[in-house]
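One protein chain is absent from this view; the other protein chains keep their places.
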Amino acid sequence: MNIMDALLSQYIDAYYLHIMVLIGINIILALGLNITTGVTGQLSMGHAGFMSIGAYTAAILSIHMGLPFWGSLLGGATAAAGFGFLLGLPTLRLEGDYLAMITIGFAEIIRVFFLNFEPGGKALGLSGIPEHTTFSVVWMIAIVVIVLNVKLLHSRIGRSFYAIRENEIAAEAAGINTTRLKVLSFMVGAFLAGLGGGLYAHYMTYIAPQDFGFMKSIEFLNMVVLGGMGSIPGTILGTVVLTLAPEMLRIVAEYRLLFYGAMLVILMIFRPNGLLGDVRWYDIKKRWFSKEVKTWES
Amino acid sequence: MSSKLKFRLALVLCCVMMMSIFAGCGGEKSDVDDQSIQASGEVIKLGFLGALTGSVANYGIPGKKGMEMAIEEINANGGILRHQVEGVYDDNKGDNSEISAIARKYITRDKVVAMVGDPCTGLTQVAGKIAQENEVVILSAGATSPGVVEIGDYVFRNTLLDKFAAPAVVDWMINDKGWTDFAVITCMDLGYSTGLTPVFEEAIEANGGNIVLEDSINQGETDFTAQVTKLKNAGADVLVFTGYYTEAALIMNEVQKQNFDMVLVGGDGLYGPDLAALGQSAVEEKVIFYCGFSSDQPSDETAAFLEAYRAKYNEEPDMFSAQYYDAVYILKKVMEDANSVDPKVFKNELAKLTDYPGVSGNTTIGPDREPIKSPVCLITIKDGQFAILEKIPVNVE
Amino acid sequence: MFIEQLVNGLTLGSTYALIALGYTMVYGIIQLINFAHGEIYMFGAFAGLLLVSVFGLNIFVALIGAMVFCMFLGMLIERIAYRPIRGKSSRLSALISAIGVSIFLSTLMALIRGTNTTRYPEIMKIHTYHLGSLDLSSLQIIILVVSALLMVGLQLLIQKTRIGKAMRACSQDLEAASLMGINANRVISYTFAIGSALAAAGGVMVGVYYNAVWPYMGTMAGLKAFAAAVLGGIGSIPGAMIGGLTLGVLEILGVAYLSSSYKDAIAFGILILVLILRPQGIMGKKITKKV
Partner (left out) sequence: MGILTLEGVSQEFGGLLALDDVSLDVENEKIFGIIGPNGAGKTTLFNIITGIYTPTSGKVKYQGHQINGVPPYDVARMGIGRTFQNIRLFNKLSVLDNVKVGCHGVTKAGILSALFGLPGERLEEKEITLRSCKLLEMVDLYEKRMEYADNLSYGEQRKLEIARALALKPALLLLDEPAAGMNASEKVSLMTFIKEIRNNENLTILLVEHDMNVVMNICEQIAVLDYGRKIADGPPEQVKNDEKVIQSYLGVEA
């Protein structure tokens, strides 16, 4: 892998490499949120909270416990999943926007906790994290995550996630323990967030509580909804678009966020179900390879 | 539009987007190795690090103005070693991953020889690491906490270090003013503040003062009623506030509303024209802070700077504009001393900088490559203007 | 000190309540978390500032002016960013659109005014009344009275007028209401107008009380107001008032007696606790699952 990174840095300049690393990390994170919110339909607006748990845990494991990189990553992801379990419990009783509020509150509490967390350097942040995350590491993990995501969503568990989103009562009548699966979906989402957080920490080598604020959670939510809720290619596309957009909008300098905000509104007006939200491979095949001739207005 | 047409349109759009990404990636990658600027042309570039939007833009925007002005002046006077200078200004929003992208972009795309900024320590650390790896000089105009120049020999800063200034001020408060009971308010989500608070507290304890109240606020909040009510009942002689000027002014406003007398002492983060504009009568002679830069009783260099800045922007400069301005001139000086615009060469000159008479005080880069700025000015506000209260020499040992 | 802090809390809480009312009204009718609401509040504050400082108007006139301005702003936002999406897809798309509007508006204001905090002019000499150990400023009294008046006015509007009835009908069942001949689009428009006007009032009062406004003031205030609305039971108007006041008081008391560095954590922690114990919020109605 080192050879591959060395080769890449020969041919691709650091700026593009950096953007592609960020895209990889964001894909892992967004796919996590996609499972919780896109597939299972449990609106989570505190994804950055899980990310920060993963980032801090992994960083501290690396710095203070001297764990190898993979160990720290796994540790961070597991810790995040543990909190996902804790946060999933209130879903026993709450739904919709109350749940959204709980997740916002949770993420804020985590942020405030890290602002007061002595070993994390408080507001100054935690620096000196060893740099382990490289392009090939990120994309190797991202590809594994994508493959496992596809497998999961096509399995019995994945189908019941979708079923819960579509109709909870009917799902229960089909023998699905919705409570348990909702908690599971929170845990899976949090696990991936923690994993992404760990990668992020070992890439930036510096993390601070401000990195994981409310707007960060919103960014991930944007990626999932913009791409198309519950669709893996959609989420990936949404992530790519929304990670690139700010970079491409750099030319408009301080008007950048103005464009970004307007872009969200316009995209939602023209593609309310997200870019790929209602696109299936099956339909593409049917449309593009069907022999029957259709008129335009049919 | 039929659904089919719409659908195809969407697909085509997606494809175009994907293509543009890969086209971008594949494009200009040829001359990465060519780090030497002389070969590529006359213009040398300096990268600006700072936020132009977002909640810390207050510190980036004046910095950018200072830097722009310095570059304009230099170009009008023949540039650096006959090269014209160009500033590159990208907005990092005060965000970690943004600054990391920007630093890489500056180095690889814009091929800057040096970066100026960022005002925040944490962000400077991120950019510093990238600068070090790519052998580009970074000169921070604001990072005051430890862990910056330790990154490597390409990383510098020109700020008044808290560890020198704060003890001098505490000494002044206890021994000259006779204040013994201190209240300390920290801005919890500001690295500058959480770094400065312990420096003050250690100095207070070392000088035999008492801390009667420790409290905190967050940036961007406006409601400090609860903290001020506590302060009112705490019986402190003076309030030490380690945050930035906006919140300081709002705290003093609330003090005035709650009808009691309290002096606020703080660090150079309080140096901003907004302090007086926001606080008005509430801060008048009630706020004292230390700083390396003073617009009152200016040195010759400072006077010229003040005049030019007021003429150009029609507003008062603050510490950040002064330090960014200085940083550009320091870079000019060391490049000329080294007779080279190659960062590998002029970084050695920068490490030897002695007694540079900048507008933000005299700067010397010490043997540990940390800046020493002297003297420290104690500044207060009189008639809505910054007025110098006292000059304290800094004891470096 | 306790009573003083309580008054501080009530004052802060009443501004939360005013913002929360708009959230709750919009939510009650179209189940949209209008994230741009915080930015409308910010625009209201700046509109008031403009009217007071540039046109030299009396603060109460400026308050009304800002409310009118934000009424139109709210209706405009609804027309451009929400109506085209409504009914076409999940509520989340509308939520993202709202987030887009919120980012757009705060950036717009930052471009117009700069990101610095601006001082709000002093509108009057502040008197402080000493009632025993309690210091009460005239400003606090004005804010409490004005917010109380606005809330009572809103209650009357909702309960007594034709449009109020239409709003209540729409919040029960939008579809049925339109079948009964209520112009749902118009009702939604009015709801945005009224909610936005209240947010503007909150903005002007915050400006007057704390003497400071800045372009990003809406984000956190919006979040807190949303929390207040949920705490009170989202969709319920008395709930928003009670939720706002409760949250304000809890926050201030948290700073006063617990730890100010955990201020937001305390506020949100209590919110989570309340929701776990009483999932429908303080005033919300328990809905039985319909099958």
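Should a chain be cited, it is by its letter among A, B and C, assigned in written order, with residues numbered from 1 in that chain.
Everything below uses one rule, namely that contacts are C-beta pairs under 8 Å (C-beta built on N, C-alpha and C of every residue); 3 or more make two chains touch, one makes a residue touch a chain.
Here the structure is a predicted model, which means the values were calculated and not measured.
Enquirer: For the full complex, which residue in A:77, A:94, A:141 or A:171 touches the chain that was left out?
Expert: A:171
Enquirer: For a quick check of understanding: of A:159, A:250 or A:287, which residue touches the chain that isn't displayed?
Expert: A:159
Enquirer: From the list A:23, A:124, A:141 or A:184, pick the residue that touches the absent chain.
Expert: A:184
Enquirer: Extract the touching residues of chain A with respect to the undisplayed chain.
Expert: Output for chain A: 148, 151-152, 155-160, 162-163, 166-167, 169-178, 184, 188, 230, 282.
By definition in this document, only the chains that are shown with their structure count from here on.
Enquirer: How big is the gap, in whole Å, between where the Cα atoms of chain B centre and where those of chain C centre?
Expert: Each chain reduced to its C-alpha mean, chain B and chain C end up 36 Å apart.
Enquirer: Counting only residues that touch at least 2 other chains, which ones in chain A make the list?
Expert: Residues 112, 115-116, 254, 257 of chain A touch two or more partner chains.
Enquirer: Quick check on chain B: which residues sit in contact with 2+ other chains?
Expert: Answer for chain B, listing residues that touch two or more other chains: 53, 188.
Enquirer: Once bound in the complex, which stretches of chain B touch chain C?
Expert: 53-55, 57-58, 61, 186, 188, 215-218, 220-223, 225-227, 229-230, 233, 246, 249-250, 253-254, 257-259, 274, 277-278, 280
Enquirer: Going by the contact rule set out above, which residues of chain B touch chain A in the complex?
Expert: Checking each residue of chain B against chain A gives 2, 4-5, 7, 10-11, 14, 17-18, 21, 24-25, 28-29, 32, 52-53, 89-91, 94-98, 100-101, 104-105, 107-109, 121-122, 125-126, 129-130, 134, 145, 147, 187-191, 193-195.
Enquirer: What residues on chain C touch chain A, complex-wise?
Expert: Those residues of chain C that touch chain A are 27, 31, 33, 80-81, 84-85, 88-90, 92-97, 99-108, 111, 219, 223, 226-227, 230, 234, 261-265, 268-269, 271-272, 275-276, 279-281, 289, 291.
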